[in-house]
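Below is one structure, written out as structure tokens, with a few remarks after it.
Complex shown without one protein chain; remaining protein chains in place.
The letters A and B name the chains in turn, as written, and every chain counts its residues from 1.
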Amino acid sequence: MTEATGTPFVLNTDKGLETSLRGFLRQLLESGNIGALILPLKVPSGDSFAWIMLNDAGMIDDAVPFPATMPVQGAKALRSLTRKERGELTVMALMRPCEIRAGIELSKLGQVNTENLILATYDCAGAVPLQSYVSDPAAAEKNFKEFFITGEPDQNAKPICASCTDFSMVDSDIHFGYFGVREKGMLVIPGTVRGTDLLKKMDLQTASGSELLPVWKAEVEKLTEKRSSVRKIVFKKTEKDISGFTGMLNVFENCIGCHNCQSVCPVCYCRLCYFGSEASRTNPEAMVNEAVKRGGISLPPDRIMFHTGRLAHMSLSCVSCGQCTDACPVSIPVADVFSFVAEQTQHTFEYKAGRNDGKPLPLRDFKKSELPGVHKLVKDAEPGGTSHE
Amino acid sequence: MNKEFTPRITSFLCKWCSYTGADLAGTSRLQYSTSIIPLQVMCSSRVDPVFLLKAYLSGSDGVLMGGCHPGDCHYETGNYHTRRRFALVKEVFDSLGLESARLKLSWISASEGPKFARVANEYTEEIRKLGENPTRKSIFL
Partner (left out) sequence: MSSINIEKSAEKGINDLLRHLLGNGKVDAVLAMRMVKSSGAWDLALVTDVKNLAELSPLAPVMTVNASQVLSNLSLSGKKIAAVLKPCELRGFVERVKREQGSLENLITISHTCGGVFPLDLVVEGSVDDLLHKYEKVVATGEIPSNIRDTCKACEHFIPMNADITIAAAGECKPGHGCMIYINSDKAKEALLECTGHHGNDLLDPISLEKLAAARAKEREKLFSSIEKDCSGLDGLVNIFGKCVGCHGCSRVCPICYCTLCDFESANFDYNLPYFEEHLARKGALRLPPDTMLFHMGRLTHMSFSCVGCGMCSDVCPVSIPVAAVFSRTGAKTASIFDYVPGRDVAEEIPVMIFKEEEFPELG
């Protein structure tokens, strides 16, 4: 959890969290301190949500600040707005913590410009899988309500949510905290200088949240602990599933090579993925020769190559949002694998994706002396390698 | 329909015929509809069908394609391709129940200033009757 950079305020929640948040957003838009908001709205068919950028305050009533599911990873909305050009328009986006973390990661990758963005997050209880929502919105809403209240993602949530430990305040400009205090109010917590300034400018005539802050913190810590223990169990299982020569083959054996997992991934930003490019196309003659050598091959080619390549390309930036699993047409638990490997690769470089802590992307940086484990591998590979002794 | 409604008609006009025809209408001081927003293209076949879609989805009330008469294209066969693509886009519109009347193709030569003015005025009237393009206000596109 990130620390507050200023005094939090409390919003009255007598009429519910959503109403109080909508009221705040309206006040913010009308104050003229921001030019537009990015919020989820229900699509006309009623069975999903879309990101809508709006400057018409009347539309805030149609917004669903806490949507039950996550159709398009929010970072993609931020990217489409700022990839080409940053502008003078100040826009605030209210998104789940993993969406904002992906947005921050994309800003390091040069795909999002946060200069005139206000990034806002809220305590996230989890989301229901997209497929469940689309196939039965009413049931999904009901299921969502249940864990939205407890803050503990259950079996109806996306599997990855139960093991997410970054579900509350991240490096956003403003965070809305309600875990453990929702009856008393919703905390509006500034997380950056920009957030603090904005709240100051708004001149909210509401109570100070200094008293509620520790209560909220304690609850978030409690929930973090719970989710950490789930995380350990899930990771153990994944480790077992993917280990060994056949591990990845087994997990991905149904993969049809559609690359949906990559195209919905917020941090896989390349327009033309290497694994869909001419450069990666297998020489057809070599492919048949390979088949002759083995008696046969499975097609389309290079599916495991694709997944391991993607792990190498982007696991350092994976925010464990679970979108890849949601988009897989053959129900492969892609995110379990990516999130597990991400934890290992990020740990190796003492890096955490989605933070705004001044640390550069690991592969853009090096120290002259680091990674003793790699030195050991190199030594071992030398003739008469020493480290066995 | 609202009297105030002034249609906007995005008009792709080829440099060699239709655009020159529009110019002639101007220099001949013929009055033609201010709804026409002319865009010069080298040949009508330069217009990717996606341009028509983009104009339509961005709220143009009408989209006009102007080219040389068949057989007269400066690039010989460009406008034959244009005609096929136009038929294709129209069919896509019809199949989706969208108003294909918001798309118009017209052959106007460099010397047909009066025809240009007539087409512009008639098409503007047609679009005025159709009313505003619903894409102008739709936020989920």
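Heads up, the rule we're going with is that a residue touches a chain if its C-beta (ideal position, glycine included) is under 8 Å from a C-beta of that chain, and two chains touch if they have at least 3 such contacts.
Bear in mind the structure is a predicted one, so any value in this text is a computation, not a measurement.
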| item | value |
| --- | --- |
| Visible contact partners (per top-of-document touch definition) of the missing chain | A, B |
| Touch criterion as defined above, residue of A:Val72, A:Ala140, A:Val234 or A:Val267 at the omitted chain | A:Val72 |
| Touching residue (missing chain; options A:Val64, A:Leu89 or A:Ala218) | A:Leu89 |
| Touching residue (missing chain; options B:Thr20, B:Ser33 or B:Ser106) | B:Ser106 |
| Identified contact with the non-displayed chain, of A:Met202, A:Val230 or A:Ala291 | A:Ala291 |
| Positions on chain A contacted by the hidden chain, ascending | 36, 38, 43-45, 47-48, 50-56, 58-59, 71-72, 76-77, 79-81, 83-89, 130-131, 134-135, 250, 253-254, 256-260, 263-264, 271-272, 276-278, 281-282, 284-285, 287-288, 291-292, 294-300, 326-331 |
| Residues of chain B (touch criterion as defined above) contacting the omitted chain | 49-50, 53-54, 57, 59, 67, 70-71, 77, 80-81, 83-92, 94-98, 105-107, 134-141 |
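Just so we're on the same page, only the chains that are shown with their structure count from here on.
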| item | value |
| --- | --- |
| Approximate Å spacing (C-alpha centroids) for the pair chain A, chain B | 45 |
| Contacting residues of chain A [partner chain B, same complex] | 41, 43-44, 50, 52, 54 |
| For the chain B and chain A complex, residues of the former touching the latter | 139-140 |
